[in-house]
Every structure is written in structure tokens, then in C-alpha cells.
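Everything below concerns the one structure shown next.
Only a single protein chain was left out; the remaining protein chains are all shown in position.
Each chain carries a letter (A and B) given by its place in the written order, and its residues are counted from 1.
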Amino acid sequence: MFFLLDPFFYEIVISGLLAGVMYALVALGFVLIFKASGIFNFAQGVLALFAALTLVGFQTGQIPFAHLLSVFGFHVSHWGSGFPTIIALLFSLLVMIGLAWLIVQIVLKPLVNQEGIILFMATIGLAYVLEGVGDLMWGANVKELNVGLPEGPSEFILDTTDMFIDKLEISAAVVAIILVTVLTLFSAYTKMGRALRAVADDHQAALSVGISLETIWWIVWSVSGIVALVAGVMWGAKSGVQFSLSLIALKALPVLMLGGFTSIPGAIIGGLIIGLGEKLFEFYIGPMIGGATENWFAYMLALIFLLFRPQGLFGEKIIERV
Amino acid sequence: MKKLTIAAIAASMMATAIPASADLAIPLLSYRTGPYAPNGIPYADGVEDYISMINARDGGVGGEMLKILPCETAYNTTKGVECYEATKGEGALVYFPLSTGITYQLIPKATADNIPIHSMGYGRTSAANGKVFSHVFNFPGTYWDAASIIVKHMMDVENGSLEGKKIALVYHNSAYGKEPIRTLQELSAKHGFELVLLPVDHPGQEQKSTWLQVRKEKPDFVTMWGWGVMNQVAISEAASIRYPMDRFIGVWWSASENDVLPAGDKSHGYKAIAMNRPGTDFGVYRDIQKHVLDAGNAAGAGDQVGSVLYSRGVLNAAYLVESIRTAQKIHGVADITPGMMRDGMENLKIDQARWTEMGFENFTSEINVSCENHGGPGLGAIQQWDANSGTWSLITDFVGSDRAVVDALIEEDSSAYAAENNIADQCS
Partner (left out) sequence: MFYREAGDFKTSYKSDQETFPLKLDKVLFWIAMAIAAFVVPFFLNEYWEKAIFLPFFIYALAAIGLNILTGYCGQVSLGTGGFMAVGAYASFKLMTGFPALDMFVVIMIAGLITAGVGVLFGLPSLRIKGFYLAVATLASQFFLVWLFNKWEWTYNYSATGQINSPQRDFLGIVVTGPYTKPWATYLFCLGFLFLFAWIARNLVRGRIGRSWMAIRDMDIAAEIIGVNPLMAKMSAFAISSFFVGVAGALYFAVWLGAAEPTEAFSIDQSFDVLFMIIIGGLGSILGSLIGAAFIVLLPVLFKNVFVGILGIPTDIAEFSQIILVGALIVFFLIKEPHGIVAYWRTLKGKLRLWPFPY
């Protein structure tokens, strides 16, 4: 057990777990939608980008479509001033809820009862549209995002244990815990939540007892839009808001696979396992085989788990009948 | 459906295939979209603004107006191919795709079509050997020059010796990022430092373990070959492990305002190699202001003026305009062909007096391209970021690279290419 003596072992474990929380934040959005509607929402990453762009736009008082307007001869870029963070956050929430309504009405309603792969494809089309609209509205340059979250290494942990743990990631973990608790309470104790679970169990039966599928979908897409906003803020605070933010979806896929597409705790635990596994592998094995192993190792790890449990750790058991 | 599509493409092709007027066509393979757009936008703006300025101020070059043929590549090689073929027919004089991948793609093709390529400080480093790569130019400096100059600067900081020191290279895990490895390995053998290689996969949003590796290895210096979001994340991560910023030195593609701004104050002191002096206190900027910006003809949103990558775009365009002028002088015609443009680039000579005349007072190094040497002088200076004032400033003079090491490597790599493709000496 030589590695237990390695002072970096504990640090890599902690940062692996914290990175896992960041992945889980993105994966949560996928799970919510898959659970309620069986849609594998490819647009989740772009949704996070769109949400973060909107937030920065409100914060800095950017005028949407400024570049497009300039083609027609209107040279504007900013309103007088931006909004304070909290108001900007609220506005962004409203935008995400409105967007969810649009998506349900325009894309999903006409596609009720289609096969999974068709719905998946539709979300890809949606991802294209959102990506284009987001960039067109707010421009493609890097934007600084600051919502007042603490950043930098935590002095307390540094002094006591000599480990560098970023405060931003601790806040991300706290936010994730709050988010998961709220979501769990929401689905367990509110009427809406019960309706949600009913829809997840059986669309037809839920419809027959008078639950409106449309409303439920709207709520689910709004909630995952809000989750996307949180994920966008957390990731955007680190790297600035730019197109690459939409690629974080790729880091969430192995998490989903491992945790199961239908389980909220699965997303969290899957995230932790992936984060921990890939960091340990990259840190100890990576240098021997050339490094940059994280991308494929996460998928391989999930694949190995799947060979034993084809529905993921917490996914619903796949029952096949002839 | 399909027929309709083809018919429509055919119709649109007819429209675009109308022969260009006598203007000198400069294809601008830019990327204002996609994951690397934040880097592509200022560069393209710089090129466009300089060329608009030349047209507005001087009425073009030698009486010929310059015309930009814009084409969006999104940093994607397949789109790059489409752009190349689309613009080639319109008399495109020279290609500068700002992408190492697309440059590799174009090297054999453009050489066969007799069109020069200017990959300014990127692309294939060994193309500096004009004896093998007749149509590829990468002046004023190559990746290998940059690596060598960075190591030189480290030596200066360490009072002349890197014996027993450790240097980490954090690089974009692609052809671009791998470029400096060979040089750094040679240099490590020569100067006795240990080299640690830390690749980061595209896009590079998540670099925790890379920087933990840095913590574990405790290198005396970190150098970086990054691009796009990788730069911003690396600088933030370095700051959050309290790595001393003045020992963190990026290549010239990890040296823009975009890269340091998201990390805020913590990026103070970050260093990078530069091809030119930062700031806007030069004649050329006053001319751009007067003839382009004030006239409301700014490219893009017009908010990039003066940034590092914008200046590099301006410099790139200036090299090309001066090459056109040289070509016109050599061949005695104003309406030059791509083949003449190649001759112009090969005979490009700009001394400080000429730079000043062009409005670049003390902006960058002198240049003297020859048939054998397409890589230019290979000079670079180190710039440092001041987070308080939000500006870069040069902290060293323009210095040269370790020619003995770099030239030997160029010779080795280019002769391998020559042997593979049966290329005879192009200069004798």
C-alpha cells in the first residue's frame, strides 16, 4: 500500500471527487429529462453554454444580436449598464423557462410517441439551433464570468493539510448537494413531483389519470435548463464563457452510463467514481503510457462497469419480453 | 430533393465563379466560429483592417486594389479544403490559414498549384528550409525558435545555467502541441535540464491532474503550447496551485489577453514569447484609426484593436503587402500572379528604416528571407502580463534562438520529407 503514504494520494482523491461533482452537475440535466420523457438530450451541453452566455449578457448589459444589427447598419453593443448578478440570474432563469416552453411546443409536442433515436436526433437539431442562436446573440469571444463565488485555493485547508483545494470547487460541491436535495424533496413531497414520477413510470397511465404530459415536460425541461445554468456558471467561472463550454457534455456521458440514465443519485455517484478513477489513473499510470488518458479512460471505466451491470449502477433493470 | 440541391449549388457556383476583376485577391481563411473563435476573431480583424487601411490610404499596392476573399474554416480541416478550392480559382495570391492542421493539408497541394503559403510562426517548422519547401514560408520565427528562446530566457533567470533543473511542457495534444518536443529534448541534453511532458487533450476544459502532476514534479519552469480554452484553464489552474507566474512561459499562441483575463488578478506576472511589441502607439495604428475605424469600416465588431492577436494579424498582413510590393518590383508588373508572389516572399527584406516608413517604429525585428531560409531571423522577445493595468510589456530585447540546435533539426526533418517525396534541392 505504498500509495497511501504518498501525500498526493489524498489530494488527488479529493480533487478527483470534486471534479466528479462538476461532471455530475452536467449529468443531472441529462438524467432529469431521460427519466421523465425517455429523451437522450444531446443539447444539454449547449443548453449550459446558452444559459451562461445569457447570464453574462445580462450582467454586462450586452445587446443581443449586436453583430447582426451592425450588418444592417446599427452599430450598438451595450446598454447603458448591466444588471446586478442576482437580477441577471433571475432573468436568466426566466429565459431558460421560456426556452423550455418553446422547445416543448415546437420540437417535442409533434414528436410524442416516436422512437428514442428519433427524439435523440431532434435534440441534436436543437443543439445546432441553440449553438447558432447563442453565438449570434452574444458573440463568439471569451467572456469573463463572475458571480461572486469564492475562488483560489482555500487558505484553511492549505494551512492545515498542505493541500490545494480550489474554493470554487468546494462551492460547486455545496451547490450540487443543495441541488440534489431540493430535487429529491421536490420529487418526493410535492404534487408536481409525484406527477413527474408518475410520468416517468408510465406515460399512458399518467395521461389516463389526468396528468398533462405537456406541462410535465415543460417543468422537466425548465428544471434541467436551470441545472444547465448552474453547470454553466460553475464551469464558466473557471475557463470563461465560450463555445468550448458546450463540449462539457462529453465529460458527462460516461458518468451517465455508469450511474444509469434514470437515477439522480446515480449521476452523483457515477460522477464521483469517474472523477476519482480518471484522476488516479492519469496521475499514477498516465505518465507511463504517455498521458492525456482521461478522455478514454472515463469511458473504459464506465464500459467495464456496464459489462457487469448493463443498465448502469442505479439504472432501472432492463426487462425484455418476447 | 437531391437534384434540387445540386442545381442550387450549381447556380450558386456560377455566381461565385464570375472572374474577379483585376484586384489582387487575398484569401482569408479565418475562423470566427467554433471552439477556437476567440483566437480567430482578433487575428482576422487585424488582417482585414490593415488591408482596408492600405486600400483607403494608398489605393492598394502599386495601383492595384487588394481584395479579401473571406472564407470560414471553424478551425476544421475539411472546411479548410473547401475554402482552398473555392478561393483558388479567383487568383488567390497566398494562403495563411492560422491552423497547423490546415497548413499541413495545403503544403503539398499548394506547392503543386504554385501558390505560396505563409504560416507565420505555426505550421510545419521544418518548412523553414526553402531548399525542400519551395512554397512554404514561416517567417519571422518557428516553433523551434520559440522553444529555444524560451529556454534561453529561463537560463537568464537562472543566471546562465539550467544544470539539474526541471522544465515541464504543458501542451495541446495535437500536431501543433507536439512540435516543440524534439527541440526541447535536444536542448535538455545540451543544457542538462530534465524535461517533463504533460499533454492536455482538446479542448482542455479539465486539467486538474495535469497541474497535480506539476505539483508533484515541482518543475523549476513550466512552458506551454496551448490554444483556445486550454490556455485560460491552464493559467487559472496554475494560479490556484500558486505556481509562480513569472516561471510560467507560454508560446506566442498562448499569449493573448483572452488567455489571462479570465484568471483575473491571479494571472499577474505570466510570461509569454512575443513576435512584436504590444500596445497601439505606432504609426500604423494611427492610420488604421484614421482610415478604417473612423470611417466606420472596422472588420468584425471593432472591439479587438490593439490586442496581441490583432497586432499579429496586422503584422501578418504587413508582411504580405510588402511581399506583394517586392514581387511587383521584381517582375515589373502590378497585377502579379501567385507564382510571382512566391518570388516576392522569397526576396522579402525589411530593415528598421523600412519598418518605420511603414508605420511600425521599433515594432518587430528586421527580416531578410532567402531561398534557403524561409524561416526568417527567428527572433523573439519575452513579454509579461500586468494584471493591474491589463497590459503586456516586453521585458527583454528581441533575441535569437540556438541556431546550432534548431538548424540541425530543421535539416534532419526536412531532408526526411524530401526523401519521402523525391524533392530535389530547390535552390541550386
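Heads up, the rule we're going with is that a contact is a pair of C-beta atoms (placed from the backbone, for glycine too) under 8 Å apart; a residue touches a chain by one contact, two chains touch by 3 or more.
Since this is a predicted model, take the numbers as computed values, not measurements.
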item: Options A:A24, A:L53, A:L99 or A:A140, residue touching the unrepresented chain; value: A:A140
item: From B:G101, B:G283, B:G339 or B:G400, residue that would touch the chain that is not displayed; value: B:G101
item: Omitted-chain contact residue, chosen from A:I63, A:V129, A:L149 or A:A198; value: A:V129
item: Subunit A residues that touch the omitted chain in the full complex; value: 40, 67-68, 71, 106-107, 110-111, 114-118, 120-122, 124-133, 135-136, 140, 250, 253-254, 256-257, 261, 289-290, 292-293, 295-296, 299-300, 302-303, 306-307, 310-312, 318, 320, 322
item: Subunit B residues that touch the omitted chain in the full complex; value: 1-2, 5-6, 8-9, 12-13, 15-16, 30, 32-33, 37, 41, 70-72, 74-78, 81-82, 84-86, 88-89, 100-101, 104-105, 107-109, 111-113, 124-126, 173-176, 178-179, 181-182, 201-202, 300, 413, 416, 420-421
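Criterion: only the chains that are shown with their structure count from here on.
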item: Between subunit A and subunit B, centroid-to-centroid distance (C-alpha), Å; value: 35
item: Contact footprint of subunit B on subunit A as seen in their complex; value: 8, 11-12, 15-16, 19, 22, 66-67, 70, 75, 77, 135, 139-142, 144-146, 151-153, 164, 166, 235, 238-240, 242-245, 247-248, 251, 278-279, 282-283, 286-287, 290-292, 294-295
item: Footprint of subunit A on subunit B - complex, ascending; value: 32-35, 37-38, 41, 173, 197-201, 203-206, 208-209, 212-213, 215-216, 228-229, 232-233, 236, 239-242, 258, 261-262, 264, 266, 296, 300-301, 303
